[in-house]
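Below you will find the structure I want to go over with you.
Heads up, one of the protein chains got dropped from this complex, but the rest are sitting where they should.
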Amino acid sequence: MSETANHAGQPTSGGAEIDDQTRRDFLIWSTVAVGAAGTAIAVWPFVDQMNPAADTLALASTEVDISQIAVGQSITVIWRGKPVFIRHRTPEEIAEAEAVPLSDLPDPQSDDARVQKPEWLIMVGVCTHLGCIPLGQKQGDAKGDFGGWFCPCHGSHYDTSGRIRKGPAPSNLPVPSYEFTSDTSVLIG
Amino acid sequence: MSGTSNFQSNSRVVNWIEHRLPVFSFLDSQLHQYPTPKNLNYFWNFGSLAGIVLVIMIVSGITLAMHYTPHVDMAFGSVERIMRDVNSGWLIRYIHMNGASMFFIVVYIHIFRGMYYGSYKAPREILWMIGIFILLAMMATAFMGYVLPWGQMSFWGATVITNLFSAIPLVGEWIVQLLWGGFVVDNPTLNRFFSLHYLLPFVIVGLVFLHLWALHMHHSNNPTGVEIKDEKQDTIPFHPYYTIKDLYGLGIMLIFFAFFIFFAPNYFGHPDNYIMANSLVTPPHIVPEWYFLPFYAILRAFTSDYWVYQVMSLGGWLMTAKLAGVIAMFASILVLLFLPWLDRSRVRSSKYRPMNRFFFWVFVLDCIILGWVGGQAPEGALVLIGQISTFWYFFHIIIIVPLISVLERPKPLPDSIAASVTQAAE
Partner (left out) sequence: MKMTKTLTAIALGAAILTGAGAAQASGSGPKAPSKDWSFNGIFGTYDRAALQRGFQVFRNVCASCHSLDLIAFRNLEALGYSEDEVKAIAANYEVQDGPNEEGDMFTRPATPADRWPAPFPNAKAAAASNGGAAPPDLSLIAKARGSGGDSAIRVSMLQPSGFPLGADYLHALLTGYEETAPADFALPEGKYYNHYFPGHAISMAPPLYEDAVEYEDGTKATTDQLASDVSTFLAWASEPELEHRKNLGIKVILFLIVLTAMLYALKRRIWSDLH
């Protein structure tokens, strides 16, 4: 005769207890499962609230009207808090960029891997060394030895495709994801 | 602490930890084997419910604080940003807002349970007193929390209540300026209220730890008020009996809580708090949140048309009606500290004290009336009702309770907890 006891350690009669035990175990495990699922679902909002909020996401993409940018002109727009250089490149600049052999580049990348339309160069204007904003957007700015951009902080030189050529910066100026929504406007981000 | 732990483990990891920090045997003795009277009714659920609501308030509060800005120009807007732009922000805000009301509902029932069953009596006096301090800390936290959204009621409620301290003779005005950090409730006030509102809940956590420590010294009271005589007969292990019962009670409370969050989230609030604070426009009726209403009624019961104040006023700068109201308001909570000594009955539980039971329910009704009076404009008959109810509140605690405890003939007690359970089963 098997000896069974209740949770307080007091002896109870055996027999039909065994079926009861299985039923109780099922009840325990199913309740635990439902409870655990509910808890996980309840915890999610408290984690999700740290994700970017709706107003932040609304500024996650910026649409820019590029119809007014003449050939040879650059503008700077703010995207996700950072400056983005948009340059309407001259044919000379494009030719120069395409002619550079990859072996000359500390961060090898061909020009056509960096642009969708060769006359529009769009990149994040933050030096990949320590984060300063390179000069070269305005007429009269120093453009460095390669005709593109020059970072005054520690002397990094970028070419007409925004690639690092000389100086401490390790990589090319990053190209964000963008899309031409029409001939006159581009959506960044 | 009692609660036998014959904790043994075959796991080397467990034993390694246990040898250095005995968490496992601690949990085993305090939460698993811990002997608890076998006859507790559902009114004993409210302590664990209060603890859980405290955790909910801290978690929701910390996540809200990630988005809130405690500056007068940005506070209201930051709360609305939470409501509209932050992912699930409206949910977290409503949880926090209605959680405050849930906290007081649960704690008030918990306190009334203590009063009915004599849980404050020896040897649980310190347990009771720590509880009163928890209540005071909760009230301070809630008061400051309500200011943070910087709505009309936030601002004017803060102005009215902080102004009360000016009633203190000699140093009153200086104290108020110290609290405000200026000459009116303004940005310095808001900023420091945010800091203190974040701090106090953790003080409450510390007090709760002391509260539980004191509880575990002599174990829970029970509906008969008869102490545990024989652990084997009178008690059952906390786990699984009371863990599952507490979880069930939690489920019920969460349904109630969820109803308000999702279908009546502004039921306990006041529409005027959705208007940004304006120091030049006073709302027609300034009311605190519902859980403060009885104390607000006691405060306002002391009107200046009583000769007592003129006599005591000593030229008007010592005792005023305003000061009497302030003293009475704080006294209404502090007087509860003395309950263990005011009640001289040898019998704990009102179950066996018919007179005490009757007056207990009268007292509860009195508290409800005080709450109702506190929410109305103090006009006409309401003033007298408020004064009578205030009088009765103190009369009950200071006069009735001691008198009954001496005069009453209590019913015979059961021999033990086990005996009362067997009797009930018959």
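A and B are the chain letters, set down in written order, and residue numbers restart from 1 in every chain.
Keep this in mind: a residue touches a chain if its C-beta (ideal position, glycine included) is under 8 Å from a C-beta of that chain, and two chains touch if they have at least 3 such contacts.
Source: prediction; values computed, not measured.
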item	value
Which of B:Y198, B:W213, B:F268 or B:F330 contacts the chain that the document leaves out	B:F268
Among B:Y248, B:W341, B:F358 or B:F391, the residue in touch with the chain that has been omitted	B:Y248
Listed residues B:G99, B:G131, B:G225 or B:G374, member touching the removed chain	B:G374
Contact set of chain B toward the excluded chain (per top definition)	38, 41, 77, 80, 83-84, 90-91, 94, 105, 236, 240-241, 244-245, 247-248, 251-252, 254-255, 258-259, 261-268, 270-272, 274-275, 284-285, 287, 290, 293, 361, 364, 368, 371-372, 374-377, 425
Positions on chain A where the hidden chain makes contact	6-8, 12, 23-24, 27-28, 30-31, 34-35, 38, 54-55, 58-59, 63
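Note that in this section only the chains that are shown with their structure count from here on.
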item	value
Rounded Å distance, chain A centre to chain B centre (Cα mean)	48
Chain B - residues contacting chain A, complex	38, 59-60, 63, 66-67, 81, 84-89, 91-92, 236-237, 240-241, 247
Contacting residues of chain A [partner chain B, same complex]	7-9, 35, 45-46, 48-51, 53-56
